[in-house]
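With one protein chain withheld, the remaining protein chains of the complex are depicted in position.
The block that comes next holds subunit A.
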Amino acid sequence: MEVGACEAGRQQGPPSSGAPTSPAAPFGRSSSRLAAAGGATQSFDGALRELKDLQFQLHRAADCCEEAFLTTEKKKLVLDSTKSYICDAVVAVIDHLGTVSSKLEHQLQEKTDITQTEQKINFLKQRLLTCERYAISLELLAVRGDTGGVQYHRRYLSRSTERTKEENSSNGGPEPFKIISTIVPGAPRTLKPYDVESTIGRGCTMAGANVESATAVRSSFSFRAEDLQISPDDHKKKKKASHAGSNILSFIKRSRRA
């Protein structure tokens, strides 16, 4: 009688416990492992909930077994049933713990979101670095264009250089180096980083060759076709060449007429 009560007590459990119970198997296997549907988070939460429910179920079963052992006369039978019950309970607890641990391990190993976020952040950092390099190149262009801002210490200037500087300032002559800009002042100008290298490279090489004339210097800093200024000698040569071409044409015309 008491054994039957104990068996009934085994089947008692919280209604929220998802595992089906039976007298032969008081604790069903964890249903979370079998549940294929649902996300990993939901399955982990379900497994954890089942483990918590198992705790209350075990406490109630232990109280029931103790009461039955104290009240019954067939203590051996109650003891045997309690032993089998304990074995099943241990197996069920281990099963639930394995389910919970495997779910948690699976969740921790799924770090695809973190990796993707890391890659996105690295991509953004790279883009920002490119923008910074672009801005730095623009700043460098502005600094290089400002020749007046370049000042050397007296220690590194020879007296002859100082004299020529003073003469230039007293004569009020043109500045030896001046960057010609074809852009209207006040208009927004978009400078590209490759402009810096081309302008500076050409300017340095040509300025070294013809520093005597200011026009040559001026033409050296301009690299566009429309900005090129031809010296008067070159212009005369071209005129002569064109004259020669016209002479040839007139000769051909005369020969045709003849």
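Assume a contact is a pair of C-beta atoms (placed from the backbone, for glycine too) under 8 Å apart; a residue touches a chain by one contact, two chains touch by 3 or more; residues count from 1.
As a working rule, contacts and distances are computed from a predicted model.
Participant: From the list "Protein BRICK1", "Trafficking protein particle complex subunit 2-like protein", "Cytosolic Fe-S cluster assembly factor NAR1" or "Casein kinase II subunit beta", give the UniProt name belonging to the chain omitted from this structure.
Facilitator: "Protein BRICK1"
Participant: In the full complex, which of A:128, A:157 or A:252 touches the chain missing from this view?
Facilitator: From the options A:128, A:157 or A:252, the contact with the absent chain belongs to A:128.
Participant: What residues on subunit A make contact with the chain left out of this view?
Facilitator: Subunit A touches the missing chain through residues 79, 83, 86-87, 90, 93-94, 97, 101, 104, 108, 111, 114, 117-118, 121, 124-125, 128, 131, 134-135, 138, 188, 190.
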